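Here the complex is missing one protein chain, while the rest keep their positions.
A, B, C, D and E are the chain letters, set down in written order, and residue numbers restart from 1 in every chain.
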Amino acid sequence: MSNQIEEFNAYRSKMNDKLLADNNKIVKRIFNLDTNAFAAGALDVKTKELLGLVASAVLRCDDCVKYHLESSYNEGVSKVEVMETLSIATLVGGTIVIPHLRRAYEYWEELENQQG
Amino acid sequence: MSNQIEEFNAYRSKMNDKLLADNNKIVKRIFNLDTNAFAAGALDVKTKELLGLVASAVLRCDDCVKYHLESSYNEGVSKVEVMETLSIATLVGGTIVIPHLRRAYEYWEELENQQG
Amino acid sequence: MSNQIEEFNAYRSKMNDKLLADNNKIVKRIFNLDTNAFAAGALDVKTKELLGLVASAVLRCDDCVKYHLESSYNEGVSKVEVMETLSIATLVGGTIVIPHLRRAYEYWEELENQQG
Amino acid sequence: MSNQIEEFNAYRSKMNDKLLADNNKIVKRIFNLDTNAFAAGALDVKTKELLGLVASAVLRCDDCVKYHLESSYNEGVSKVEVMETLSIATLVGGTIVIPHLRRAYEYWEELENQQG
Amino acid sequence: MSNQIEEFNAYRSKMNDKLLADNNKIVKRIFNLDTNAFAAGALDVKTKELLGLVASAVLRCDDCVKYHLESSYNEGVSKVEVMETLSIATLVGGTIVIPHLRRAYEYWEELENQQG
Partner (left out) sequence: MSNQIEEFNAYRSKMNDKLLADNNKIVKRIFNLDTNAFAAGALDVKTKELLGLVASAVLRCDDCVKYHLESSYNEGVSKVEVMETLSIATLVGGTIVIPHLRRAYEYWEELENQQG
């Protein structure tokens, strides 16, 4: 894995473990809901990941964008589909989304370049 | 059409006409982009409308939600699909999205109840 | 009850009932979490209501502000305590909070003036 | 004055008076700062009003937009200048600003149509 | 002090000194208000710090979160109280708050581990 992907996932895992071990019920249930909300339902997983991606992008949350880029990548979403999703985010959310678009594009490139 | 749908569309049309007639190039091009971004591409129109809906919901823009609810309705999106989309918005955007969820639900009901 | 309080609560109840009857699991669990998060724990209910109030105010969610104003009122929070909470919201969130402060103040007055 | 302008100003004045009479020091000082920040300095009042307008528009605060539209109008700002300012807001803040742009345009028209 | 705490405070102090030396009246008064708003009043300092913390968390301002975590720590707030406060922030502000929750949790651990 590339450095950026590895670093992001390592820190995310380490801190999520600590948060879940901390035993705050509300936090634990929100984490649990997060897993449920993106599971297949009337909408398939791929569509839901793109919904998570566009929501993360307009809210300008880089870590959330990275997470959904990786899940989207694993679901077989193509680069063109990711770019259409992010272009909607940039139009709806405005040019302040552009710095996040730059970082998202770089992260996607790393996902494509990594050795599984 | 129900009152709420009719009122929203009438005001929206009236003011959009004025804005476009005003001849500010940037505003005109943004309106134009808006049409383009939601046209079929690698992603189909229905998926793009759901992307527009979730983005509007997490950014808590009632008018944008109404607009994408109506387009989604016209694309044949089902109520369950709308609710899965809005539930992701509520999870990602937090309980402050709930008041908008209430109004979105009401608007969707009116879309279903209206006589075409 | 004053008109504004009654109207807010009637619409809120009606739509919450519909949302819960709709049977979207994520939405139902988020509603359930909302009840849990504001229950007494290490922090008492009054403090938690003020936390909910300040969060709602800086995020500029009028309906959320109304809801927490009413719960705070029922918990015996004084007007001075509400104003200190809202003044922190206005300082942290900026002068764009002021229109919400005006509406919050009016709602609090109605809470004080209503006949139980 | 038109209905909308009169209503906005009447409610704003009434509630501001109550807020200032309430004697919360932080709120009073923030109101006072607001007056100071838009006074002439290295930048003239007109430029500062446009800064207040664009900030209000990207933060999607209708009441703040109305306030700065009226001050801008009184400073002799032209409609073209207002539209250039709001077009920057729409580009930077995204299409979610458009509903606020519609209402801002309507309010500006009322300002132009009112009998001084 | 740990690296992270020391770095944050050093940069914050250095830049605050420069900002105050720059002599912009509005900035100076806002800094001054910030001190006043969190002083004991009808609400005690501890409660006000938690209000500042939850406001900072839902607005997703890492530096503001760090500042209020440190003040809360110095006021004797317990980890359980911090977590209840941050869990309300995550519920109200949504899962986009989670990356900030991870960083807040890490910072709190450093506060607990540092040698006074």
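Keep in mind that, in the parts below, a residue touches a chain if its C-beta (ideal position, glycine included) is under 8 Å from a C-beta of that chain, and two chains touch if they have at least 3 such contacts.
Computed from a predicted model, the values in this text were never measured in an experiment.
For the omitted chain, the shown partners it touches in the full complex are A, B, C, D, E. Residues of subunit A in contact with the chain left out of this view: 60, 79-80, 83-84, 86-88, 90-91, 95-96, 98-99, 101-103, 105-106, 109.
For subunit D, the residues touching the chain absent from view are 30, 33-34, 37-38, 41-43, 47-48, 50-52, 54-56, 58-59, 64, 78, 80-81, 84-85, 87-89, 91-93.
The chain not displayed touches subunit E at residues 11-12, 15-16, 18-19, 22, 24-27, 30-31, 34, 55-56, 59, 61-64.
By our rule, only the chains that are shown with their structure count from here on.
A centroid comparison over C-alpha atoms places B as the chain most distant from subunit E.
Spacing of subunit B relative to subunit E, judged by their CA centroids, is 37 angstrom. Centre to centre, using the average C-alpha position, subunit B and subunit D are separated by 27 Å.
Centres computed as Cα averages put subunit D at a distance of 31 Å from subunit E.
Each of the following residues of subunit E touches two or more other chains: 30, 33, 37, 58, 80, 84, 87-88, 90-93, 95-96. Taken as a graph of touching chains, this assembly is fully connected, with contact between every pair of chains.
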